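With one protein chain removed, the remaining protein chains of the complex are shown where they sit.
Moving on, here comes chain A:
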Amino acid sequence: MKLKEAAKTSERFTGGHRLCSGCVAGPVTNLIMRASKNPAVVGAATGCLEVSSSIYPYTAWKDSFIHNAFENSAATVSGVEAAYRSLKKQGKMEEDFDFIAFGGDGGTYDIGFQSLSGAMERGHDMVYVCYDNGAYMNTGIQRSSATPKGANTTTSPAGKVIAGKQQYRKELTDIMAAHNIPYVAQISPFKPQELMKAAQKAFETKGPAFLNVLATCPRGWRSRAEKGIELTKVAADTCVWPMFEIENGEWKLLYKPRKKKPVEEWLRQQGRFKHLFKRGNEHIIEDIQEHTDKRWNYILERCGERQ
C-alpha cells in the first residue's frame, strides 16, 4: 500500500497521548492500527504505551481497549478471542474483529513471556506486537533481556566494575518462530510501508502472528528526539536489527543494506553506549561486532541469501 493511500485509512490511535516527544512507539502503533481492516480489541501490557495512552479519563484508542497487568496481555486478548469464537458459534455475533495485544520488550521478552508463549501455542487468531525499545523505559531504564550488550541502564550501570550490560540480548523473534506459528516478523519503522504490509499480513493470517518492532526511546537510549527514525535505519544498516519475516516456516529477508556499516555507527549516536568508546573498552565493541556478524550470517543463511 502506498503511503498516500494509507493516509486515507481512518485514525485509530489519536494524538493527545502522553508518550515522550520523539517516542517511536507512537508511529509504530499508529501505522499498525491503520493496517487493520476490522474493528479491533486491543490489550496492552503495562509499559510506556499503556500508561501514556490511557490516562484516566482520556484514551487515545478508538477501538475497545483493555488495560492489563504486566504479564498477561497475551492471556487477556486470547481470552477475548476465545469468547468471541464461542459467541460466533452460537450465532450471537457476526461481525469480524481483529485481536491485538501490545507489549514493550519488558512485558514481552521477560514478564509476559509465559502468557505470550501459551497464547501462541494454543493457536488463537490474534496478533501480538512487541515494540522493542530495549529496556524497562517506563519505570526508569532498567535492563531487560532485550537490552543490547554494553548498554548503560540503571540496573547495569557502566562504571569501574562493569561496562554496561554484560549479556547479549535474547532473540525473541527466533523463539516465536520456534512456536511454528503461521506468521512472525521482525521489522523496523523506517520502512513504513513494510511495517504496514507486515501488519496487514499478520491481521490476515488465520491463527497467531507475532511482530517484533524496533522503537527508539530517546530518553533511554540517550539519543536526540529527532533521530528516532534515523536510528532505526542505522540499526538495519549495521545489521544490529535485521528485518525478516517467517511465513509458514519460510524465512524471508525484508531488508539488505547496500553496504553493511560497522556497529560503531549505531553505538556512537547513543549516550547509553558512550563508555564503550573510552580507552580499555575497545574489545567490547569488537565483541559486539563479532556477535552481530555471526547473527547476520545466520539470518542470511536461514533466508537463503548469499553472504
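Throughout what follows, a residue touches a chain if its C-beta (ideal position, glycine included) is under 8 Å from a C-beta of that chain, and two chains touch if they have at least 3 such contacts; residues count from 1.
In this text, contacts and distances are computed from a predicted model.
> According to its UniProt entry, is the unseen chain "Response regulator", "DNA polymerase IV", "Probable septum site-determining protein MinC" or "Pyruvate synthase subunit PorD"?
Options "Response regulator", "DNA polymerase IV", "Probable septum site-determining protein MinC" or "Pyruvate synthase subunit PorD" considered; the missing chain's recorded name is "Pyruvate synthase subunit PorD".
> For the chain that got dropped from the picture, name the residues of chain A it touches.
3-8, 11, 13-27, 30-31, 53-54, 56-63, 189, 192, 218, 225-230
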